[in-house]
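Taken from a larger complex, these chains appear in their original positions, while the remainder are omitted.
Letters A and B name the chains as they come in the text, with residue numbers starting at 1 for each one.
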Amino acid sequence: MASKPIATLDTSLIPRLPPSSPTLFEAKKNKSLSFEAIAKEVGRDEVAIAALFYGQAQASPEDIEKLSQVLDIPAEQLESQLSGYPDRGRTMDMPPKEPLIYRLYEIVQNYGYAYKAVLNEKFGDGIMSAISFSTKVEKETDEKGDWAVITLRGKW
Amino acid sequence: MASKPIATLDTSLIPRLPPSSPTLFEAKKNKSLSFEAIAKEVGRDEVAIAALFYGQAQASPEDIEKLSQVLDIPAEQLESQLSGYPDRGRTMDMPPKEPLIYRLYEIVQNYGYAYKAVLNEKFGDGIMSAISFSTKVEKETDEKGDWAVITLRGKW
């Protein structure tokens, strides 16, 4: 994985993001750290860390302290920029134009009713929380090639 | 699970679905079968079976044969209605109005860029297929209650 470029921030996205996002991504780029590496240091899942970078998750005081250390950002600046509560959902317009993100959207569009039917039969009427929720991305490799495995786990 | 009602088809959805959908759902209701039960008989995952009921997946000749047996539908009728190729994606308008399906949409809206960043760092530039793709729903229970676990597995 070392040879893959790390993810950086397309600066034309900045007007849609909180001020913490360019701060965090710039430090990540300067230190050439992957989300996996940062996540290990902070002790959280890497998707959660990436969501935090995009302003989609709240940082705890411990997260801020560790991010400050790992990324060499003054703790005070991070605290100020990450104070308050995330204003979620504004990073993009729907439908997503990015092909990779669109594929996830397409899964919801095509399988939405199938998920609902199976979830209802398993759990009864109700809903899967998208907030009391965790998610992870894994890589599996078999003879057919690489597979991306995304797991969503939400409280019913 | 036996005590949960089975999923049925809201008839106001019919104009958006292929003719196979009301046929299949009516038989399912008459026989009081859950997707889990049907899936076991047909030998496919229950989300795939539900997707097939909603016209989102292609039925193989074996699927048709088994569905015909399990659901007591004349094979000829099923063959005729399930011939051809699925015209996917028309079961609903986006954004989804159904709260349960909306939660999945919201996950894409909020976590889209986080997934992309982590997937890119793990796999490089590219895309996760939404076609060469499988998915399943599982139920986990711990002291906090029930958890719905959805797994998406797509070829990179």
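As a working rule, contacts are C-beta pairs under 8 Å (C-beta built on N, C-alpha and C of every residue); 3 or more make two chains touch, one makes a residue touch a chain.
The model shown is predicted, which means the values in this text are computed figures rather than measured ones.
If you could, jot down how many copies the complete complex is built from here, 2 of which are displayed.
Full complex: 10 copies of the single sequence.
One rule holds for everything that comes next: only the chains that are shown with their structure count from here on.
Can you tell me which positions in chain B touch chain A when the two form their complex?
Within the complex, chain B touches chain A at residues 1, 4-7, 34-36, 46-48, 50-51, 53-54, 56, 88-89, 91-92, 94-96, 98-101, 103-124, 126-130, 133, 135, 137, 139-140, 144-156.
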